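One protein chain omitted, others in place.
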Amino acid sequence: MSANDGRVALEGLDTTHGAILYLEEITVMFDGFRALNKLSLDISVGELRCIIGPNGAGKTTMMDVITGKTRPTSGTAFFGQTMDLSRMTEYQIAHAGIGRKFQRPTIFEQHTVFENLELAMKTDKRVRPTLFARLSSEQHGKIAEILTLIRLNGNESRLAGLLSHGQKQWLEIGMLLMQEPQLILLDEPVAGMSDAETARTAELLNELRGKHSIMVVEHDMAFVTEIAQQGVVTVLHEGSVLAQGTMAQVQSDERVIEVYLGR
Amino acid sequence: MLRKLFLIVCLGLACKAYAGIDPALLAPLTGDDPDARVEAIVKIGALANADATRLLTALKNDALYATPDGHLYIVDDDNAYDPATGATGPLPEGLDGLMVNNRLRGAADDALSALKLFAPDRALRLAAATELQKSVTLAQAPLIEKALTAENDAEIRPMLQLVAATANLQSPDGAKRKAAVEALASSSNANLRPLLQAMQTDNPDGTHVEPDEGVRVAAAHTLAALDSRLARTEFIGNLFYGISLGSVLLLTALGLAITFGLMGIINMAHGELLMIGAYTTYMCQMGFRRFLPDALDWYLVAALPAAFIVTAAVGVALERTVIRWLYGRPLETLLATWGISLILMQSVRTIFGAQNVEVANPAWMSGGVTVLGSLVLAYNRIAIIVFAIFVVTGVWLILNKTRLGLFVRAVMQNRRMAGCVGVSTAKIDMMTFGLGSGIAGLGGVALSQLGNVGPDLGQGYIVDSFMVVVLGGVGQLAGTVIAALGLGEANKFLEPVAGAVLAKIAILIFIIIFIQKRPQGLFAMKGRSAE
Amino acid sequence: MLQVEKINQYYGSSHTLRGVSLELERGKCMALLGRNGVGKTTLLKCLMGVLPVSAGSVKLEGRDITRMAPHQRARAGIAYVPQGREIFARLTVEENLLMGLATHSGKKASTIKGEVYELFPVLKDMLHRRGGDLSGGQQQQLAIARALLAEPKLIILDEPTEGIQPSIIKDIGNVVRLLRQRGDMAILLCEQYFDFAHELADQFMVLSRGEVVASGAQATMNDPEVKRHLAV
Amino acid sequence: ADTIKVGILHSLSGTMAISETSLKDVALMTIDEINAKGGVLGKKLEAVVVDPASNWPLFAEKARGLIAQDKVSVVFGCWTSVSRKSVLPVFKELNSLLFYPVQYEGEELEKNVFYTGAAPNQQAIPAVQYLMSKEGGGAKRFVLLGTDYVYPRTTNKILRAYLKSKGVKDSDIDEVYTPFGHSDYQTIVANIKKFSAGGKTAVISTINGDSNVPFYKELGNAGLKATDVPVVAFSVGEEELRGVDTKPLLGHLAAWNYFESVKNPVNTEFIKKWKAYAVAKKLPNANTVVTNDPMEATYVGIHMWAQAVEKAKSTDTDKVIAAMAGQTFKAPSGFTLTMDPTNHHLHKPVFIGEIRPDGQFSVVWKTPGPVRANPWSPYIPGNEGKQKL
C-alpha cells in the first residue's frame, strides 16, 4: 500500500451516461434477515430524489451501502460509470464525492462548531497537508458563509456537543455543504426540526437542486412534497422498490397507502 | 491417614504378638554406616511380619527415635514403643529423631511394598503393585510370582503380571525374556522404554545386547506398541493440562469479565481481589485448625462462601467510595484502581507479612488418579475444572435468566435510561461490582489450591486476565470461556515443543495476530448495536 | 397531578430554563412547543430528574419530587420517551420491553401486554433482534412501547413522531387520544409537528429561550400570536 | 555526628519483598544488638532504611541517595543479581561499601562489595556431588530447572560443565526454563516424569521464589516423591517454606550454608534473639518467624563490618576494606567464618538438608569445614587465574 492508495482522483468521476449512481440488485443480509432485497435504483446527475418507505424498509441500509459502511451481500453499486463503491472504503467514497447526513446527528461533539466545519471542508485530507494547513481568507469566508446559512453564527466557538438536537441537525448539514460533494445523501434531515426550520431546509434544498445530485429520505410528507416537486419519488418496502413516480402518483398508490401512508 | 493404613497392615499380618525384632538387626539403624543401615532395612523387611512393617513405616514417617545409647523407639504421640521388646512406655530421656534420608526412605518403601503384596486389604495391594511398576528387579521376581498365585483381583492380577514380566525382562532365560516382552505389549509403563530400547542396541564389540533374535523382534514390537500408547497418553495429558490451565484462567478472569467486561471499569485491583479471596481461604484454614481440627479437610467448603462474601464486601466498599464517581470515565478507573491495588497489597503486607502464607490442599484434593497407565490427573486440578464449570454456569444464569441480570446489563449499557425506567442504578452498580469482586474471590480460593498465597499473588494474574477477557470480546461471557480454554490448550500444546518461555511469547504473538483478524475479540458484537 | 413551579436550570453559566411553571391534570394532554434549542428537552429532563433544577419545585400528585432521582420518579409513576430514543442497544427487543416493567413486581413484571404488539406489530416480529439493530423508526416505536408498559400516571414524550412513518404516526395519535380518554394518565407531549400536537392536546405551552411565552387551551393554539413564537 | 549511619537497601514492596523484608528486620536487629553492646568506635549505629521497591533503577537511585545524601558509611542490601549490578557503578563511583548477603552466580569481584552469600562452588556444586553419590541416590540424569534469568542460567551453565566433566552425557541433561511468576507446572512435571523413566533422575531447581509453591504442589500431586526423583533447590529456604504445605515435599532437598535446624550454641542464641525481636517489634506472624541462610549472611556481614571498623578505627571505605581482610566471626552455622583476604567472599560451610514435615531441614550432608569461594567458576573457560581482586 502506498500513502496515496485509495485517494481517488477527484476529477475521475465519469458521468457520461447521465447517471451518477447505479445500484443493481443489491442484497444485504443480516443473520438471515434481508434488509435489502435485490434493490435496483439509479440517480441522474443533478437530480433530487426523494425516498420514502416504511420504518425498516431499508432506506438507511441503502445509504450505508452507498457510503461503504455496510458491504452488500450481493449486487453492485457504482458511482458514475467507473467507481465500484463496494470495493472502496468509507473515506475513499467520501473523497470521491459522496457526502452524507446521518439519521441521528453525528458531529464531533468535542470540537467547536467552527472546527467541525473546518474539518469537513473540501481540501487535501492527507497527513502532511493537514499538518501544515493554514486557513486562507477565502476558506474563512466560506466557513462564515455556511455558519450564517445554518444560523449558528455566534455559536461558532461553542462545543458542538452542547447544541440542541435541531442545531446539531443543521450543523451536520453545514458540514455536508463544506464538503462540496457531488452526491448528497440526507437521511431524515428535518426530523426534530420545527415547521419553520423544515420550511427553511426545503428552501435550501431547492437552492442546491441542480448543483448537486441529492438523495433525501424523509417521513415528513409535507416536506417531501415541497422538495420533490415534479421529480421522481421512490418508495422502498421490505428492501426493494415498491413504487416509483411523482409525489402525486405515489401518494395515490394503494400499496403505498397500505404499507406506509395509512388511511 | 497413614496411621490408619499402618493399623490395617498390622491387623492383616496376623497379630500374634511376636517377641519383637532382634536387637542385632536394629543396631545398625542407629549407626553411621549408611550401607549397613540399608542392609538392616532389607533384612528387617525380609522378616515379613507385623513388627517389621510397623518399624519400617515408622522409619518412613520420621517416627523412629533413638536414645543416646543407641536404643530404638517408635514414638507415637506421647508413647514410646520398643520394637525389640514390644513394650510401650513413656518417652525415655534424651530421645532424638533418627536421621533418615531419601536412600533409607526408598529402601523402606521397597521393602514395604513387597510386603504389602500379601496384605488382605485390596487397596494396599493395589498401591504396592503400582509402586512396584516403578522399580522392580529380577531379585523380586519369585516374590511376585508367589503373590500372583494368591491374587484373584481382576485389576491387581494383570498389573502383577506386568510387574512380573518387567522383572523377568532381565531373566537369563531367553524364553522367559521373550514371554516377558510379549506380555508387556499391553503395558503403558514408560519406565520400560529404556529396557526395551537397550535390547535393540549393540555392544561396543558389535554383538547384540540381546542375543536372542526372537526376543529382539518381540521387543521391537512391544516398543512400538508402547510408544504409540505413550504418544496417545501424552496427547490426552496435554488436553487435560490445557483444560486445567484454561479453567484456572477462566476463574481468574471471570470476575474481571464482569467488572471490566460488563461495567467497563479497567479494574487494576482485580488481582488484589483474587488475593483477598486466597487470604480468606487461608483464614478459614486457620480457623478450622484452631476450632474444628477434626473437620480440617472441609475448610474449603467454608472458604467458598466466606471468600465470596469478604471480597464482595470489599468490592462494594470500593464501589461506594471510589468507583461510583468514575462511571462514564473508564480510563480514569485505571488510575484509581491502580491506587486501590497498591493500598490493598500493602495492607495485606502489613497485616500478614510480606511472606507467603501456607494454604494446604485438603487430603481429598491431594494426589491424583492415574489413568491410561501413566497419566496422573491431579485431584486439585479436577476439582478446579468442576468448580469452574459451576461458577460459569452460575454467572451465566444470574446474568441471563434473572431480572437482576437484565437490570445489570441494562444499566451497563445505558445508565441514564435505566434510571428513567425505574431501576436504581446505584444499587445495581454496587451489586454488579460486588458480584464481580465476589467471583474474583472464588477465583482466589481456586488459586490458593494451586500456588502460593502472598501479597503479590494478584500481580501474576492480572495481565492474563485482561488478555482473556479482551480476546473473548469485552462483555461476552461465552467469549471469555472460549478464550480461556483456547489459551490454555494452545499453551499446553506449545509448551512441550517450544518450552515454557517461548510458548508464552508465542501465545502473546498469537493474541496480537488474532486480534488483527477479529478486532472486537472472539465473540464480536456485530451490526449497528455494536456502535 | 403535575405541578411545576418556577423552575430554573443552568448549563454551567448559561441560563436554560427561566422560571418555567406549568400545571397538568390527569386525563389531559399538554403540548410543549418551541423552536429548536429553546429548552424543551431540558425541561422534560428536569421533570424526569435527569437534570437537576437550581430553583423551583416539581410536584406529582401533591408530592414534592424535586430532589428525587430518576428511578424514584419512575416508581412514582412517570414514564419518559426521550429524544433520541435511548433504547438499550444490546438488549433484545423483548428485553427492552421487559425493562419497561422495571417498576412492577411479581408476575406483572414479566408479562408484556399484547396491546403493545397490536399498536406496533413490527415489534412482535423482531422480538429477538437486538434493539440497536432496529431501524430508527422501529426504535422510536420500541421506546414508546416501553414507556406505555410502565402504566404511568404521567407520560412524557419528547418528539415521539420523529422518524416515524405517517401511518404509524396516525396510530400513535390514536393511542394518545385513547390514553387521554381513559382519563387515568396525564400526557406531556413535546412536539415539532404542529398539526399532530394541535390535534391531540387539550392545552399547550410555548417556550422561547427558556421562558414560557405563551400558553393556553387548545383552541388558542392557532393564534398568530402563538405561531409567531414558532416561526424562525 | 555522634552516630554512624548505615544504609539498608532491601525491597519492602514489589515482587522481592517476599524475601527481602526479613533481611531488613534482621539487619535492624543486628544493629540493635551492636548498639546494646556500646556501638562501634563508641558511637551508636543509626540505620537508614529505604525501599527500592523491587525496581532496579530505583535501587541505583536509592543507593546514591544513601551514600550521597544520608552519608551512610556502609550499605547492607540487595537480593537479586540485577539489583546488585545496578547499584555497583554507584558504589564504585562514590567509593562506598556494599554487603551482599545472597547466594549468586559468581563471575564478579568488586573492591566495593563484600559477598557474604554463597558462590556456586559453595552451594551448587556440592549439591550435585551429593546427588551423584550413593547416599544421595546416585543420580544419573539431571533436569536443570530454573526461572529464566541470569542466576539460574549461569548456575546451570556451570553445572552442565561440571556434569560433563563427570562423564554425564548431554542427552542425560535436560535444561528447562520458565518465565518469572510461572504458575502452571503440569507440562514440566509430566516431562520430568517422562525423563525420569530413562534412569535415576534428580532435579536441580533454580526456580525463583514465587514459582516454587506451584511447582512443588504439582510435583506432589503427580505422585513424584523425593525417593523417586529428588529435587534440590538453591533458592528455597525456611522462609520460603513458611508459605508451603510441606507434606508433599518431604525429603526434597536444599543446599545452603546455614539451616535453622543446625544445632550449636551460637545458632540457638541467634534464633532466640530473632524470635524475641520479632515479638518485640510486632512483626507480622511474629510467633512463627524462622531464620534462613541470607538472614544469617546478613547477620554475619554486619558483625564483620563492625569488627573491621573497630580494627580500622575509622569508617573510611578503604581502611575498612583493608581491615575486612581475614576478619573472622563465629557464625550461627556453627563454624568460624573467615573473610577471604583476596576475594571478598566468605569461607563458608556447605549443608545439604532434606525438607522435614515441620518446614525445617534435616541436614543429611555437610562439608567438614568452611569452603573457600570460587567466584570465578573453574568450569567456565577463561576463568583460570582470576580468583583475586
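For clarity, chains are labelled A, B, C and D in written order, and residue numbers in each chain start from 1.
To be clear about the criterion, a residue touches a chain if its C-beta (ideal position, glycine included) is under 8 Å from a C-beta of that chain, and two chains touch if they have at least 3 such contacts.
One rule holds in what follows: contacts and distances are computed from a predicted model.
Colleague: One chain of this complex is not shown here; going by its UniProt record, which of these names is it: "Probable glycine dehydrogenase (decarboxylating) subunit 2", "Arginine N-succinyltransferase", "High-affinity zinc uptake system membrane protein ZnuB" or "Urea ABC transporter permease subunit UrtC"?
Modeller: Its UniProt record gives the name "Urea ABC transporter permease subunit UrtC".
Colleague: Indicate each shown chain that the hidden chain touches within the full complex.
Modeller: Computed over the complete complex, the missing chain touches A, B, D.
Colleague: Touching the hidden chain in the complete assembly: which of A:40, A:130 or A:206 does that?
Modeller: Counting the whole complex, the residue in contact with the absent chain is A:130.
Colleague: Taking the entire complex into account, which one of B:48, B:126 or B:505 touches the absent chain?
Modeller: B:505
Colleague: Which one, B:27, B:334 or B:382, makes contact with the chain that was left out?
Modeller: In the full complex, the listed residue that touches the missing chain is B:334.
Colleague: Just checking the interface: what residues of subunit B touch the absent partner chain?
Modeller: 266, 268, 322, 325-326, 329, 331-336, 338-343, 345-347, 350, 459, 463, 466-467, 470-471, 474, 501, 504-505, 508-509, 511-512, 515-517, 519-521, 531
Colleague: Give me the subunit A residues in contact with the hidden chain, please.
Modeller: Interface with the chain not displayed, on the subunit A side: 3, 6-7, 67, 69, 89-92, 94-95, 99-100, 106-112, 114-115, 118-120, 125-127, 130-133, 135, 156-157, 175, 179.
Colleague: Given the full complex, what residues of subunit D touch the hidden partner chain?
Modeller: These residues of subunit D touch the chain that is not shown: 12-13, 49-53, 55-58, 60-62, 64-65, 68-69, 80-82, 85-86, 88-90, 93, 107-109, 148-150, 153-154, 157, 177, 179-180, 380-382.
Heads up, the rule we're going with is that only the chains that are shown with their structure count from here on.
Colleague: Going by C-alpha centres, which chain would you call the most central?
Modeller: Chain nearest the centroid of all protein C-alpha atoms: B.
Colleague: Looking at CA centres, what chain is most distant from subunit C?
Modeller: D
Colleague: Just curious, how far off is subunit B from subunit A if you go by their C-alpha centres, in Å?
Modeller: Measuring from centre to centre gives 64 Å for this pair.
Colleague: I need the residues of subunit C touching at least two other chains; which ones are they?
Modeller: In subunit C, the residues touching two or more other chains are 133.
Colleague: Specify, in ascending order, the residues of subunit A that touch 2 or more different other chains.
Modeller: If we look for residues of subunit A contacting two or more partner chains, we find 30.
Colleague: Touching residues of subunit D toward subunit B in the complex: what are they?
Modeller: Against subunit B, subunit D makes touches at 12-15, 17-18, 20-22, 134-137, 148, 176-179, 181-184, 186-188, 190-191, 193-194, 197-199, 210, 212-214, 217-218, 220-223, 226-228, 230, 239-240, 242-245, 247-248, 251, 253, 283-285, 354, 356-357, 362, 364.
Colleague: Which positions of subunit B touch subunit C when the two form their complex?
Modeller: 403, 406-407, 409-410, 413-414, 416-426, 475, 525, 527-531
Colleague: Subunit B touches which residues of subunit C in the complex?
Modeller: 48-50, 69-71, 74-75, 79-80, 82, 86-91, 95, 98-100, 102-103, 109-110, 130-133, 146, 150
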